[in-house]
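Missing here: one protein chain of the complex. Every other protein chain is in place.
And now, chain A:
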């Protein structure tokens, strides 16, 4: 275990301590203790920047299950480090914010911080693991801790619904991803991502490659809320706002982005990868931004905005994969897409985190997040308003904030799609810049809604539960830090390029990138005019919003993805219930019918398929008169039972069968069997008669059994099958009997002359021992059934 491994599991260890701190030190908010850990971890990871910016990586392995190829390998390169810094940095800010957001008295803080620390550790594990199985383990940890955090206010029905929904969708994706990982292992024999990336050009020729690609992408798309799996994210907004800010904007939803980026060196050679990642990304971008506008809940808007921005990053990663196909170009223009993705990833974490915190403050100070009730808050909360302006303008892509820069680069990437001539992109590629532009217009509109609806306009105090006022200073620290980062990265983007972005980009594309610069001013490029168009149309549509908002009602509620999910779930439950009801009837007869039918089917099919039915008449014994007579008696009496009008007749006929069996034993030279059979048949018949005697006078329905054709068919089928199997197996004996040994050694070895008895008590005495056990247990069982009557005693 190196320090790096301890760093990854330290949140788990800290989570154990939290309840003790909570119980023992009630006077201090538990969050203060928790805050130390992410801050320390952030500083610890910060010192790795020197290593990664030189293009180096750190790899440390601890053996876990070496025989399965599963080792806890921590791997730090530019991409991992970027995520680790986001997780710990924003983690620290969120913990600080939550100290002021969650009340010490009213909330169950120990639960909250345990879940949050579990999540933080799991997330660190996901981004720092090189082994796919370990990555999967941490991945599911994030699903579980996210489930716990969404359901934090578990007494609310909506929280439980949201938690269940996110659990079902992300675990579905997680399991698919595990399937993809296993396929990768089958192809390559290793779970290590680095070794897989080295084998990328061999893997692409494997038949399982496409399956692995799609399964891994399913995992990434569900986790990162890509269309059509985005529906869990808006419902996850039932979580406390610090959780929404942390998990559902900055970290967990980016796990899918991380996975796509991390697996890019393995999969990106394939055109399917480019189309799926870029296509689903751009679709998600458009759909998310389009839907964000219709919401009235601020967190709802931000949820859809997160969906849309994740789509943006995803589509850039997809386009960035094209760089591999044009590596002969001197200036690889497609590298810029990947760079834009990484840059926007950082930007999104900063401005979305601050916006969520702003919404949390509004909620905390006014008691509502509904934009129809809010208005004119600018005068009450000037600082919050400033932060909101910075965050929302950056989200809309306005200068001079960092969102403007990444939006410009995003347009550059999308416009460059037009120049591609692979994978049908020359015809369909035009969709990318168009959808990107339309999506950006909607992004502009909802960004303006977020900032102007609550803060400007008329103040409506009668609709609010509390008198609004500025948030406490502690609550403002985190959003202020994030907003300052938005501005700093906006004005000095190049402090990030060499330290963070380039190492991350070279980890994703496996190309060496250096000396890249992000400029404010590119000159009069198409991107600039696209941005101007976005602003122009955005302002126009925003002012005319009431006039066209009606288009959202054109899609009926029935056809939304949410109602598909809900009705799918309900139908699945009902269907399973109906299906089980249809065959689990509760009647013994039905189950016997299934069993016998299956038996007939499987045996007959096997006989036919294997061509196993043969009759070998060479070795048959001769038929004697006595045998025929007894066989006739037996057949007649067994059929008599079937048609017997009274039970007495059938019991006597059963006795007749039993005695004929013992006569057969006599004829076939089995004296011991004949004796036993005689005695036991007598006792059995006596028992049957005893039972018969006790039967109820009322239900002594000695009626003729109602003839059921189905029963008869199944019975005849079983009988015929047994006959066929008996004949076939007698005719195909593979080797002789081992009984020669018994016959030769029965006297010399065991000192007896009755072979059957010697076998029973000497050669195979164990059988006899346990047969005695069976009899003993049966006797005890009968005794206890008759003597012990719990229910009677209770009633009496």
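Definition applied: a contact is a pair of C-beta atoms (placed from the backbone, for glycine too) under 8 Å apart; a residue touches a chain by one contact, two chains touch by 3 or more; residues count from 1.
As a convention for this text, contacts and distances are computed from a predicted model.
**Q** Absent chain per UniProt: "Light-independent protochlorophyllide reductase subunit N", "Na(+)/H(+) antiporter subunit C", "1,2-phenylacetyl-CoA epoxidase subunit A" or "Electron transfer flavoprotein subunit alpha/FixB family protein"?
**A** Protein name of the absent chain (UniProt record): "Na(+)/H(+) antiporter subunit C".
**Q** Which of these touches the unseen chain: A:10, A:188 or A:677?
**A** Of the listed residues, the one touching the omitted chain is A:677.
**Q** In the whole complex, not just what's shown, which of A:3, A:43, A:473 or A:743 touches the removed chain?
**A** Residue touching the chain left out of view: A:743.
**Q** Which residue from A:1, A:62 or A:691 sits in contact with the chain not drawn here?
**A** A:691
**Q** Which listed residue (A:164, A:296, A:368 or A:711) would be found touching the missing chain in the intact complex?
**A** Residue touching the absent chain, from the options given: A:711.
**Q** Over the whole complex, note the residues of chain A touching the chain we left out.
**A** 586-589, 592-593, 596, 615, 617, 619-624, 627-628, 631, 634-635, 638-639, 641-642, 647, 650-651, 654, 657-658, 661, 664-665, 668-673, 676-677, 680, 683-684, 687-688, 690-692, 694-696, 699, 701, 705, 708, 711-712, 714-716, 718-720, 722-723, 726-727, 729-730, 737-739, 742-743, 746-747, 752-756, 759-760, 764, 767-768, 771, 774-775, 777-779, 781-782, 785-786, 791
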